[in-house]
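Note that one protein chain is taken out, while the other chains of the complex remain in position.
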Amino acid sequence: MGRIVLVVRLVLADVRRHKAQAVMLLVAVIAATATMALGLSLGGASQTLYEQTREATAGPDVVALVPDLGSPVAPVMTLLAEAPGVVAHNGPYRVVYATLTAHRVASLVVVHGVAEKPGVVNRPLVTSGHWVRAGGAVLERGFATALGARVGDHVTISGRSYPVVGIAVTAATSIFPWAPGIGPYGGPSDGGGLVWLTREDTRALASQGLPVTMALDLKLRDPDAAQTFIEAQHIATRVSFRTWQFMADQDTVMLRTTQPILVIGSWLLSFLAITGVAALAAGRAAEQTRRAGLLKAVGATPGLIAAVLLTEYLALALLGDALGLALARLAEPAIASPTASRIGGVGGPTGTVIVATTTLAVAVAVLSALRPTLRAVRTATVSALAGTTRRPRHRPWLTALSALLPTPLLLGVRLIARRPGRAVLHACSTAVTLIAITNLLTYYAEPRWGFAQHRGGWGPGLSGLPDMRADHDSRLLLAVTIALIALATVNTLTLTWTTAMEARANMAIARTLGATPAQISAGLSVAQLLPALPGAVAGVPLGILFYGQIITFPLFWIAAAALAILLATTALTAVPARWAARRPVAQTLSAETG
Amino acid sequence: MNVVNAAVRVHGLVKNHGRGQGRVRAVDEVDLEVPEGQTLAVMGPSGCGKSTLLHLLGGLERPSEGEVWLAGRRIDTLSERALARLRRRSVGFVFQAFHLVEELSAAENVELPALLAGRSRREARRRASLLLERVGLTGRARHLPSQLSGGQRQRIAIARALANEPLVVLADEPTGNLDTTATLDVLRIFEDLRSAGQTLVIVTHDERVAATADRLISMRDGMFVDDTRLAGTGTGWLGGLIGLEG
Partner (left out) sequence: MQDAVLAMLAKEPSHGYHLRARLQQSLGPLGASMNPGQIYVTLARLEKAGLVVCERADGLPERPDRKVYALTPAGQQRVAAWLTEVNWPKPDLAEFHLKLVAAAAARLADPVELVAAQRRELLRRLREVQQAALAEPAGSAAVLLLEGVVLRLQADLRWLAACERAWSKVDDEAEDA
């Protein structure tokens, strides 16, 4: 009991004393776990959304699509509607391939000719306005959102103007822009929006000579056996089947590149979190070791000391994990459902996601706290109290080599020689930043075929719909990259500051020997810049490797980014270095010996 | 024979620092017995091995050879964990540099060993307030070490050393960082402990601190060169110091 009080008290007191470090660990863990939770929840989220929409709209288990190529379609449809295992059906109804323009924006669409009173299967849910009536069109919500159309607007479908009387969602098609399922004449689809018109209006539209496909929605006795049902149908005419499982799966295509961005982003964020927190922890290692020594002297066992040191990191990491999960929960609807084609809420993180992010958070805490903890536990009490632990190793060849260099470089190289591990951390941190930036730039440079586009172009005064998927992904990629750059910036500041604080006695001595404050701060900057250089060089190919395939490689921009990072490093290190170098020499020296 | 138990006993104690050519014998075949209730001062020039001896007695360091017995138990063979448990129960350390936990208040520092020993929070708090009163710092209980003077910090450290009613208090240059006034405050506490029968071993180079002890051992080059009993030999010298006609 008393020992728990003690551990809690020591942890709280230390957190209070080192707020900046606690905040940094917390923020880093929140960023990493939130990103990971989002990345892992996406698949499940779109599945949940589809199922909720299917529930609300009496979604069919199978949709059969037969292109109307002149030969009679009705017998096939009758056969299917009466096939064993079918309990209810909707249709057959016309699907007309048309073009819609509104607000000078054009898009491919499919028009479903529907009854003014929907049947038992496939009852689209009207979210605003009302259902179709003669001369009035209802737009699918995802499409309407992309188009910016509202109830009361007018849209032109293949030359004829219709007022928008309602907006609705359905589970009988995939989300925008994959509503068509199959293309005209049974060919491949370029995607398109979904519009509902009355049967008569649709027939009138089709009479313009537009391609038509007949569709039939089926409700099965055993929805889970939809695939088995399809395989049991042997019909001469070419019929395309869409099971509800297939459509649900198609929804996740929207997130196919989103997921890697988030998951890989979360790895990179975790890596930077470990780097930054480890640098901070290393900077405090001497102090922690001394603290461990005096706790040992009053009778704390090594186990208790390890508990105190690890609990602090673990508690913060778990707090960060919880906050990260909460943040992911808040951001999930926006990120998991980029189109408005589905209704309902996302379920929140599942057990697997919680386990994964918690593992990540614990790993960050343990990896960054392990070395200082082990050192503190292992150091003999007497030397821990005397503060004589872990002097930097003497590296004669580096020292000799650096003697040939100009003063700032000499100081910089000697600073790196004091703590080579930290230089490696900094190089890795720079490399990670460049990996993210390379990915972002390459993604932007890649040419894209927009959504629901006409292959021949749209003609003067008209433009296509934006590529929502690319927009969504590039926004996320940008957000992840910004988070990475922010963490890397904090890391650079931390590393410089830690180096400056540790080397202050040596730097003060260098100043008594005649080094100017400017030379000292230049030396500190060099100590950070030198490792950043190989980091930047390694980051570019690694970034390309992460991206996978390259279509266009914006070499100029990537080189510019690498240069910008090195310049930014110099600028960032200059601030703490300058501050540290300007401290009065006597004050530093007396603080060291006191 | 002597019926008083030895609080601390060492036999053939050797401690080497370093190895090979640079090896230094900090403690060289030392035998010592400190009976319960005795206050012992160890004096000697710097580097004579007196601090190392103290660390060996408290189990902070392990001897190269020989035996260390504390409270009738041999401690030089114990594991680090067992040593820590023994320290929290039987040994109170006072250091020259105070070694208080900087982020804990004075009272919390004093509660530390009691909590380590698994006592309840209330018990630890009660004991800490008694000890703070004993060292005259009741009004400073909520201060952080950085808000206290050197003398006050050392008194807190002494209170902390006493938190678990240890068998022996080991003090390493307890007044080394203190001015005369603060030294007198600390000496007053030591004198108080001595008269209360607390076993106390003080390593010091200050004759004045040494003179509070019942017994004085002088060390040189890791060996004992003198062992003097100071107590019980009052000569009335002080009263005769001044005569009206003198």
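For clarity, chains are labelled A and B in written order, and residue numbers in each chain start from 1.
To be clear about the criterion, a contact is a pair of C-beta atoms (placed from the backbone, for glycine too) under 8 Å apart; a residue touches a chain by one contact, two chains touch by 3 or more.
Quantities reported herein were computed from a predicted structural model and do not represent experimental measurements.
Partners of the chain left out, restricted to shown chains and counted across the full complex, are B. Across B:Arg73, B:Arg142 or B:Arg208, the residue that sits in touch with the chain not pictured is B:Arg208. Considering the complete assembly, chain B touches the hidden chain via residues 184, 187-188, 191, 207-208, 210-213, 216, 226, 228, 230-231, 233-246.
In this section, only the chains that are shown with their structure count from here on.
Chain A and chain B, compared by their mean Cα positions, are separated by 60 Å.
Touching chain A in their complex are the following residues of chain B: 55, 58, 60-61, 80-81, 84-89, 91, 93, 95, 97, 99-104, 108, 112-121, 123-124, 160-161, 164. Residues 1-3, 5-6, 9-10, 13-14, 16-17, 291, 293-304, 380-382, 385 of chain A are the ones touching chain B in the complex.
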